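Here the complex is missing a single protein chain, while all its other protein chains stay put.
The first chain written gets the first letter, and so on, giving A, B and C; residue counts start at 1 in each chain.
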């Protein structure tokens, strides 16, 4: 185990990047080396995010690969499409990389092209990326030097569903996922669509049936449970800053009862530090805000032969930066909860 | 057609009641006779709802049946359980009644008992209530003197789904409904659960699989389409004041395309004044706020053999008071849109 | 009195412009002739603002002066700086004009330059504009063909203060104004500063001591009361869509009591259709939302020799489009409340 590591963050001016800086700055074994940004290069971090005033004495730089030579780990908090341009040079320079973008989560470049609407620029590295969901891929992460950190919606959907698929108590088709996300998930930027006056006092679905997280959810479920599933996913934008709430409907065998479900969650998640499940309590976003927890609840709908799974996460923590630091802790042999409780 | 009618409202201090007063006070053929409230009896309407200052010169009274002798119509905006106590005496006095509560929407008292968790106190009148959804029950409403106004969630779910069921293009099982409601749907009152600090920046499901609108949705769909359906319904509370957003997933026959769906909506709703549907646009709550419209959108999910229906309404207007006034217009032969555009 | 007039709106795609279309489309004596927009030219109104679907069948055009030849009145809902470029040609073509921008509210071009940070391009017309605050300038408006509609903050500050200044019961220096505005006041557009994630769960002051409404408030108070005042004004952005709340602190003579204040408001506003004042009730924004009312309250602070005035308006209605239509009603001899109750 390293005593302490040096970490750089590329794309550190957005919301996920800033959340990463917040967690890393309190982490006992990490030292933030350099922080990179595009338009904000040259500005102090606490000028762009004044929340950090008094706590973080760093200036955004323009990224260049040689600038991270002194770093043990590089986090990429870039938009999808930008990460794949710099991952190759980082891996060639022997850096460990945790990529928060969607660029390396889908093993098949054709699927990437279909959902991200661009060609993949580093297909030779797709097979090297470990999907960074500790609960289901811990050993692969541990032995990897390149982690593709999961998306926010997939985290909220895979974790509740994977154990039930894995144990064969739910069917693998007819899975319906209805998710609602806070606005920070759309990133930091100025658009009419995410302006306060358009989002406030409203709700709307978007990218219905076409969202890039659809194949990632399917792939993550396959990775975790070994089963191929077909699913329908509808994301919604709602007027909160942080948080994702997810509903999952899945067909269930007639003889499966609440105790069996509870036993399955206990089996799979009993030792997991960041999964809280309950057979009674209904998750609420405010219970997980600013934490790395996922809260999972469920109800069996006997009349219709289905189960309703409910989950809540903080999209910037468990859905991005927190899960990223969890992966960092695994990569470097730190206690998994370090910096995250 | 009556030139002008005299209308009283019982339970006029809550949010639905106040919305009713707002619409009625602008209606060219209605005159508000008396307004009744419980704890607010003796107070001026504009003391409880100062929005009305300068516009409405009325005082809440304690209800007694003889006080509405001068009214042609009585609206009940009472909580479920309270309406059924006074409907009998109103009908005996030959009043026309539009009941906004859930007391007379379910024809079967056993189902009422199961979902409302109390005995029905006026079962002999259940068969007399016309279910007040104009788009599907116009003739029954017209010839009725007692209308059970639909619930907010049922309105948002039945209207998108009924035409497709009616035409046989969607299946009648495996229907999944995921709805999100603003807080005004919980009524006006003080509880920790609906306090600002608990609702803001959060989302939560509630009454999962047990909500009293489940049998109402099923019954409304049967009334409209003649088909018995099984469905799963999960309502969510979200931090907005007004509005319901509903997602419906239903299995669809393989040969049904977007044009067929559009043709069905055109056929059923082409002449409806308050249904706006689109094959392209995704509904948003803010587009229907303070209106009596329902906005309907859809996407076919070919890979999974399903259709995703989306709808948005203002729960206090189309989901309560506005639909109530629409029923009033039908009952008394006014133009259906009077007071509602 | 004209039976009905033809009205065009330039800049009809922003929030004030859309509010104007909403009010005008329900006005019994106005017909919307043409609507103009910049980037949205060629789009239907209900594509940009789907709220209008089913109710307004209009397409945005690119403005050109000859296109309004058939209009009796042209509303300008353009940003400040753009209105002054087209007012001259409209007045030359003998159109009546109501300008919602700040371009013609300040009679002194030097003051305009200082606060708006640009040269005024039509200084010869400054003296022709009637300041469109009906309560204090009705006769000038009535005999005018060109109205400069007041700003939102000035409306909220001048109306509570002017009667007390006019009657000499408050001092003309040491006036402190603390205002809070919803985000729609910043216009429709995409900027990081007005994005949901930056505005939600926060409050901030802005343009402290430099806001362009400072000289307008002073000028409006002088126009109304004949007195020159010095004042300090601090606007705040807060996380609501619509509404302005204003606090005014002014020194008060020792012998002035609540009854005297009430008498003054009664004297000045007793017949005003859109001013609601109370010696007891504290204004709240939700009481005026979607109305053309201003609510005014007050408390005398005897210990400190001051009075605290409180007001609430809907910035898009009384603070913009509603007041504009009020001015239109005056200009054309319609009942003043037409279309506004």
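One rule holds for everything that comes next: a residue touches a chain if its C-beta (ideal position, glycine included) is under 8 Å from a C-beta of that chain, and two chains touch if they have at least 3 such contacts.
Given the structure is predicted, the values throughout are model-derived calculations rather than measurements.
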Which is it among A:64, A:85 or A:341 that touches the chain not included here? A:341
Just name the one of C:174, C:189 or C:273 that touches the chain not displayed here. C:174
Pick from B:25, B:128 or B:241: which residue touches the chain that isn't shown? B:241
I'm checking contacts with the chain that's been left out. Which of C:49, C:105 or C:242 qualifies? C:242
What chain A residues would touch the chain not displayed? 50-51, 53-55, 201, 276, 281, 284, 286-291, 293, 295, 341
By the contact criterion defined above, which parts of chain C meet the unshown chain? Give residue numbers in ascending order. 173-174, 176, 178, 180, 198, 200-206, 208-209, 230-232, 234, 236, 238-243, 245, 247, 249, 282-286, 289, 297, 299, 301, 303-304, 306, 308, 310, 312
Since one chain isn't shown, list which residues of chain B touch it in the complete complex. 15, 182-184, 188-201, 239-241
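Note that in this section only the chains that are shown with their structure count from here on.
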Over half shared numbers or under half: where do the identical copies chain B and chain C land at their interface, same or different? same
Work out per-chain C-alpha centres and flag the one nearest the whole-protein C-alpha centre. B
Dist(centroid_CA(chain A), centroid_CA(chain C)) in Å evaluates to 46
List the centre-to-centre spacing of chain A and chain B in whole Å, with centres computed as mean CA coordinates. 39
Multi-chain contacts only, two chains or more: what residues does chain B have there? 201, 284, 286, 289
